[in-house]
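Below: one structure in structure tokens.
One protein chain is absent from this view; the other protein chains keep their places.
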């Protein structure tokens, strides 16, 4: 199996965990979802992430879901597995299990409550130990963790060669991206892969600031890949045009609390997963909200040639 | 002077406080800003709001700025003055000062730290006492205050007839808007004015859910008024089209920390205020960020007939 | 096995999870700890609580530890098992496993992020479903959960007869305790068991306000039982005298971050557990801190006849 390295780029789609209406793991939808993401141009997949429903899975389910995804992917693209955990013992077990099952790397975020820059850097060093020899993605997502990481802190953490990728979703975060790339250009920091995030809302700007791609779960990932290619090709105007078509739906998906339910509703409507259900406790969309999502999707589909459904 | 009442509607523009590069109040820019907002179709103005730089003004400056705005407005539209304050003594003084100077009403948000629904309702009842006989706007903005207000809590608070308007910017908040309007339709709640917020990002949906308009500081308020009119006229497709043109800039303005600086940059670029400076401590935009804002604005101006500059 | 009911009283000791220096479960220490708590007068035990290291155990370890405790207790006192969990599926599995293994009841706390009183009440109703027919303890601990529960909310939740006990550790919380007991005295609320908490720091006052005992992990639980008896006997002066002897150590144990490590240090020093180690990530006491704990303990032991060691 390929291992993640610092040359990674493109779109890493964050996959939700599909459930049946009754709340069981839906492995048939899992296969269909993997196929859809690869068809949409995914360069990689990320599972069991911080915003998914990973904490609602028991250990056996997490293993079963990971196994199903990896089997279906069959080595075609790298799969990153989130292993954030309250203790290093369980992080170690998760990371080993994921790597043995064929994951390309793991993803780590610092937990809430660390006090001061040095405590964050030390935590990540310990986590790097815990995940054995796995390559890892550092997730910079202070909105969820409450932990700020400056460009300088990330530079220090990147001294570990197994830190191969940054998932950059601080907000505001564009100037940090520029600062990181500048340090690399000036020879002060090892070059690592940087993928944007934040639901995709700053995709074009992130790429222009030096990101190598994006890691997000936006329900129409076909766009993400095409925007990456347009920016690569220097066609920034076309990139903006395409991105802007999707922004109304992206914006709606970004609502706190409801976001994942909106995303699953679109995936279900597109026929990618069978049910939009979240495991309890979780929000259910009201009829009014479902109607708004549907209207946004219809509006998008009418203008976006990729979406013929 | 007109007093705010529950029939209010349209666009209430939240005005920033213009400063010179040296950090002094800029009263000439204040006049120009007032004129620009009224020309843009503002139905009202809001000053000294929760996201502005009101806490950086001393009492004399707050008074001078309020006076200048009210004088320039000269009764043409209602002006709402934010009076949130750590103590009721100062809230009382601020409210009296504002109303005597000609404000149409005041705006109140619950402070962080209130414990439980009843404590919030009780706080607002005490604040209503503190502001004397002024009509007041209740600001529902949990992202800043940490205080959640359910539709039922708002119904209870609206039993006070001086609560004439809700600034609805919970996120997610659209279903709450629907719930409030449903209670009124069913005769269980007095009808109050509801204006949306959240930087304008859900303008069309808010109007469709029953909002009477919006209160926000988006730097191109011309759009807000036109979208309100299009939705009123039932032309939802045109409303979406116009809104979507502006969404890329709205999104950029919504960035935490940087938002107000972005907004002032656009206002300065439009010639409405002389300087984009914030009072210290406050962020300064990097050259990269300024270039992005300019590019977004240029892109918008090329498609938006209102912006000939 | 006895099931917890609303007549419970006395001292429920919250047990830490003993580990070896290498981080493995220490089942021999577990037995010794159970014996020591029962010898100290515990009326019950609580395991896998919110402040312990439960999240650092994997599912098999949690089961093994629970089994060991229940086997050693052998029905002599009720054992309460914490089952708070991000999803109801895992809460259900944990509760069933615990009850089948012989637990007397389970303990539930609302998770962070619930919005408004009704959402909290609804969550607890759903959790009550998830734990099947198990009697449950409601943990009121806003310092950790961020969720406030008023006396009125607790009254509503107590309409479910399986809610048999409240672990009352809001701070300030004494007036809430009085309010709850008053509602019961006035016939407006079912009588439930109320145990105090907060590390024991308000033990005497809690009992005087109507608590039936206390649930805490203070490292010298012998005192807790004797104070409960003294207050029961009406000897408040003696209760205060005894309590005050322990307060300097209680206070030191209450330090955030370090508290559990201090507690384990005392338990290890008393020969109750073999190692004071916490699982990583977790604090290690500095030599200075260990010396302070030792000095406080020595000072206490010199005056407290129970501690001959």
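The chains carry the letters A, B and C, assigned in the order they are written, with residues numbered from 1 in each.
Convention: contacts are C-beta pairs under 8 Å (C-beta built on N, C-alpha and C of every residue); 3 or more make two chains touch, one makes a residue touch a chain.
All figures in this text were calculated on a predicted structure; none of them were measured in a lab.
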Sole contact to the chain not displayed, among C:195, C:211 or C:258: C:258
Touch criterion as defined above, residue of B:234, B:281 or B:305 at the omitted chain: B:281
Among B:27, B:64 or B:93, residue touching the chain not depicted: B:93
Of A:5, A:31, A:58 or A:117, the one touching the omitted chain in the full complex: A:117
Per the touch definition above, residue among C:21, C:35, C:133 or C:244 touching the missing chain: C:244
Positions on subunit C where the hidden chain makes contact: 171-172, 174-175, 178, 201, 205, 208-209, 240, 243-244, 247-248, 251, 255-258, 286, 288-289, 292, 299
Residues of subunit A in contact with the chain not shown: 115-118, 142, 148-150, 152-153
Positions on subunit B contacted by the hidden chain, ascending: 23, 53, 55-59, 86-90, 93, 111, 123, 126, 279-281
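As a convention for this text, only the chains that are shown with their structure count from here on.
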Separation of mean Cα positions, subunit C and subunit A [Å, integer]: 38
Computed distance of Cα centres, subunit C from subunit B, in Å: 47
Where subunit A and subunit B are represented by their mean Cα positions, the distance between them in whole Å: 34
Set of subunit A residues in contact with two or more other chains: none
